[in-house]
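Report on the following structure.
Complex shown without one protein chain; remaining protein chains in place.
Presenting chain A:
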Amino acid sequence: MTTTELTAVPAGPAPAGPASAPARVRRAVVKHKRAILFFLLPFGVLFALFYLLPIGYAIYQSLLVVERDGTFGPPVEVFGGLTQYVQVFQNETFWASVGRVLLFGVVQVPVMLGVALVLALLLDSPLVKGKKFFRLAFFVPYAVPGVIAAIMWGYLYSPNLSPFTALTSNVDFLSPQFVLWSIANVVTWVYVGYNMLIIYSSLLSIPAEIYEAAKLDGASQLQIALRIKIPLVVPAIVLTAIFSIIGTLQLIAEPQVFRSFTASVSSSFTPNMAVYATSAVPNVNLAAAMSVVLALATFVMSFAFLKFTQRKANA
């Protein structure tokens, strides 16, 4: 991963540069071995136990199938190769849920990040007064957990309990054709402020001298924003985009809550809900295979996005 080298850059003028250090040390004995172990071990052990081991165990479980001797015989787990994965790929409910979150992501992530970028640019421009207030006001929803946000909006969408019944009694936000976008609004509401702050703090780190030259050339605020600010905050936007992609594929709390407000949300509306529903059947082996496919897909998509944007930036 190239980020490793890149991240070292802002460290600045480290004397006896780190570039020369590895070669020297690799030949010699590693200094401070015990301290290094002391620092690494706690995280390392927990990471191995609660990240790597579960993934390995889920892969193992996903390779098993349950067999019975006749209809009423005791169930026995035997090695089934990729049987579960064939099941996953033939499982239309699962793929419908994947398609749903992909559609959700293609629309919601750009909208949310676009709004976050516009608000961050406005906050950073001289046009707006009361910046401190707006910054905090936009960030408040981030302190509301997804479950709570979904409960709140569930009532706000409700045809008879909403304060906006004039609207909600005419448009059914919880109907099958709207509910996905009603959930998208809940997610957007929670995360716009958070993403805005990440972009905004990246804007703040741009040195002011850069703008002076543009201003002398008579550039407007809009031109400064489009040609200087946005290109410089691309890394921040990439970061927020990756987290948003990951979050979208993992969606569960909001749609799960909406099940108590509407019948439009099925028990396997999103991939994680499908995993939960399948494990509750219980068909643990199939659910494990779904989990593996989902984790892998998330990893591949965010990694591909990272590489794609890095190549574009270098080109």
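Criterion: contacts are C-beta pairs under 8 Å (C-beta built on N, C-alpha and C of every residue); 3 or more make two chains touch, one makes a residue touch a chain; residues count from 1.
In the analysis below, contacts and distances are computed from a predicted model.
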Can you tell which of "Glutamate synthase", "Response regulator transcription factor", "histidine kinase" or "Carbohydrate ABC transporter permease" UniProt lists for the chain that's not drawn? "Carbohydrate ABC transporter permease"
Residue of A:T83, A:S125 or A:S266 in touch with the missing chain, whole complex considered: A:S125
Take the complete complex as the reference. Which residues in chain A touch the chain that isn't displayed? 1, 3-4, 6-12, 14-15, 18, 21-22, 25-26, 30-33, 35-36, 38-40, 42-44, 46-47, 49-51, 53-55, 57-58, 61, 118-119, 122, 125-130, 134, 136-149, 151-156, 161-164, 189, 192-193, 197-198, 201-202, 204-205, 212-223, 227, 233, 235-236, 238-239, 242, 246-247, 249-250, 252-253, 256-257, 259-260, 272, 275-276, 279, 284, 287-288, 291, 294-295, 298-299, 302-303
